[in-house]
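All protein chains but one are shown at their positions in the complex.
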Amino acid sequence: MSRVHLLAGLALLATASASASVANAGEIRIACYSDGNECPATMDLAKRFMAANPDVKVTIDEMPYKSILESLPVQLAAGQGPDAARVTLFGTVMQYMIDLTPYVKNPAYWEASFGAVLPWTRPPGVTTGIYGLPTQFTVTSPIVNKTLFDQAGVKLPADGASWDEWAAAVDKVAKATKTPYGMAFDRSGHRFAAAAISMGAKYFAADGTPAVIDDGFKAMASRFVKWNADNTVEKDVWASTGGGYRDAFEEFANAKIVMYHSGSWQLNRLQKQIGDAFEWQVVGNPCDKVCSGMPGGAAFVAFKGSKNPKDVARFFDFLADKPVYAEWMGMTNNIPAQAELQKGGVSYKLSPAATAALAAFGANAAKVSPTGYKLSGYAQNSAIYNPTVDRLSQVIAGQMTLDQAYARITQDVADSVAAAKK
Amino acid sequence: MKILTAAYAAVMNLPERPMRWAQGRLRGGRLGWVFVAPNLAVFALFSFLPIVIDIVYATTGGAQLLPSERPYVGADNFASLLDCTNHLDPNTCTRDLFWHGIWNTLRFVVFQVGLMLGFSLLTALVLNRKIMGRGFFRAMFFYPVLLSPVVVALIWKWILQREGVLNAGFMAAGVTPVNWLLDANWAFFWSVFISIWAHMGFYTLILLAGLQAIPAEIHEAAAMDATPPLRHFRRITWPLLMPSVLVVFVLGLIRAVQMFDEIYVLTGGGPGTATTFIVQYIYKTGFADGVRQYGLAAAASLLLAGVLLVLTLLQLKGQRAKNG
Partner (left out) sequence: MADMLTAKRGHHRWDWTDWAAHLYLLLGVLVMFGPVAWLGLSSLKSETGLNAFPPTLLPYEAATAPVEGRGNLRLYTIDSGDFAGQQLAEIRRVGIQAQMVDPKRPEVIIRLPVEGRTPVMRMRLATENYTALFSRFDFFRYFWNSSFITIVATVLTLLVNSMSAFVLSKYRFTGRESVFLVMLATLMIPPTIVLVPNYLIAAQLGLTNSLWGVIWPGVATPTGVFLLRQYMLTLPDELLEAARMDNASEWRIYWRIVLPLSAPALAVLAIFSVMWRWNDFLWPMVVLARSEVFTLPLALNSFQGELTTQWNFLLAMTVVTLLPVTIIFAFLQKYITQGIASAGVK
């Protein structure tokens, strides 16, 4: 009897839940995160799409960026994921992504428009296929508080200045203006990589396997640790919060730092939250060996678990259409990933400062080194980024030496890459 | 009120007929199985089955979530977790973060449980006196127990931040402000302090109840003999309170070993690994890393489960000593 009861209970539970999880035909759920207003903007466009296509219902779930990084892969692994999601680190969900080529209206248009960025979304070894709709092209860049420079009477280092020159300059400004710190890096291995690549880091061996620790990486790592120790870089960001991503935007917006090493995706927040509270300016990436930032981009990608890939593709087709895409970029103030629109054609609602910033971001994008593209397109790049952050944090907190950290990073990367292959 | 009673009766009457039917068919006490079935089902599904799956995870590798897709690796995960040249120095271990977690947890448990026991006892002794507004004070000490760990962490984050009220107080007193959560030792101190702050009220209540259960006559008899207070405490109060102390000790120990929520929000385990405890290692390895190594997380869980098993047995023994 007890067994019968137990089974009955289980059956009840299962049916109750099954009925909840079955997607209705034509219903698609998209997990989204916003750098600025991407999700609300997409939602607006989705409404227009649904008005024209009443048989499809698009739901956009806005969630914290951290959830996209941490929860989404587990959900997908358990078969409980959404139909599509906005993602930047494609490696974390790559095994669940599908090729939309059979579903989109005009694959040639996609190839022509997004050909430069599409390879990032493809699994290793795959050279064709539409695995996502790139929503923006991003590049890391330093953003400086010009007002503080003026107050300190320090001139902005010229284009082509090295990281050391920049560090000395912002430190001087911070001391003169009683600003707590010279600069801050987002707590991200991606941001660190941008600086390391400028120092000559190659990240990969000749055979394409990761070889993170080299002279270039070491040059940046040792500087970064030193800057954290002498308050040139704000220690809170990297040392204080343990695991995970954290950005330093609020510190910059509140004028607690002179220079903020982040990227073009912050344009919206810069314009909206800072406005004319102080004069801010995007500058060229510092140069040592090269003057490279890290490229990046977010894309909406569709997943294998989706019951309605056709409808997902329909919605993506709608968004990818040039006029809609241009409008979308205008709403979100992003650099388009669409080839033609990159030459112009998006009308932004930008302040003069933001317009200048957009141009500066564009200039930085043109200078990205091949290593940057390679790292951005590497499927397991999060297996490189995470140990970089974790281990350097430990050095910053005084718990290990740089040499120990280098050994650990090498080991961590090898370990993760091996685990991912199994 | 009447409506609630009626609703309660209506709902509880629903199983009447099936239960009567079951009662008619099940002789002896076997009907009891029907009553415990729901409870057992939930236990089976969310406590025992997971342990089995944990064992499967712990003996398989790779980054796949579904057990069927994972390659068998035997005891590799355990071996890799336990592999150290020198077990006292986490930096010599293959899984150094795991060992940082272990040592931090141990250090945390020693300080947290010891100090919390001390403060709870002191507070209980003070509250056991005839004091005006005793109910108010008791409530004040208990209040933080009710707060969500996230709330607790945010309250203290606000106080401890660089330009927080604590540093303002320090400046006013002429002391240089400290970046509390940026210094490894201070961050650890505050983890201990805040977890005591948030939980001691609960243990104080248990000890207070234990104190109040000591018959007044015993104290009075001692008062007649004019026993000095300290001796009174050592000879009479402490031995009689021992069972409650034991309960508090073991409960506190089990909870300290599992500490996660407050610290996760407060420091995220940092700076560096200064406040990374064992549960956080499990969470990070299984849920937050770029490549999730469920096998390692499960193996670490099982090792932790072993330790908790010993602690729980201790508690049962303590309870028996107390009840018997």
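Order of writing sets the chain letters: A and B. Residues in each chain are counted from 1.
Rule of thumb we're sticking to: a residue touches a chain if its C-beta (ideal position, glycine included) is under 8 Å from a C-beta of that chain, and two chains touch if they have at least 3 such contacts.
Source: prediction; values computed, not measured.
**Q** Looking at A:62, A:111 or A:321, which residue reaches the missing chain?
**A** Touching the chain that is not displayed is residue A:62.
**Q** Just name the one of B:75, B:110 or B:171 that touches the chain not displayed here.
**A** The single option touching the absent chain is B:171.
**Q** Out of B:63, B:109, B:192 or B:208, point to the residue that touches the absent chain in the complete complex.
**A** Reading the full complex, the residue touching the unseen chain is B:208.
**Q** Pick out the residues on chain B that sit against the missing chain.
**A** That gives, for chain B, the contact residues 12, 15-16, 19-20, 23, 28-33, 35-36, 38-40, 42-43, 45-54, 57, 65-67, 122-123, 126-127, 129-132, 135, 137-151, 154-159, 163-165, 168, 171-172, 197, 201-202, 205-206, 208-210, 213, 223, 229, 244, 247, 254, 258, 260-261, 265, 279, 282-283, 286-287, 294, 297-298, 301-302, 304-305, 308-309, 312, 316.
**Q** For chain A, which residues lie in contact with the unshown chain of the complex?
**A** Given the touch definition above, chain A has residues 13-14, 16-18, 20-21, 31, 61-67, 71-72, 74-75, 78-80, 147, 150-151, 246-247, 249-251, 254, 276, 278-279 touching the missing chain.
In this section, only the chains that are shown with their structure count from here on.
**Q** Touching residues of chain A toward chain B in the complex: what are they?
**A** Those residues of chain A that touch chain B are 1-2, 5-6, 9-10, 69-71, 73-74, 77-78, 89, 91-92, 180, 235-236, 239-244, 380, 382-383, 385-386, 390, 393-400, 404, 408, 411, 416-417, 419-422.
**Q** Flag every residue of chain B that touches chain A in the complex, lowest number first.
**A** These residues of chain B touch chain A: 22, 25-26, 30, 33-34, 36-38, 40-41, 44-45, 61-66, 70-71, 91, 94, 96-97, 162, 179, 181-182, 184, 267-276, 280, 284, 287-293.
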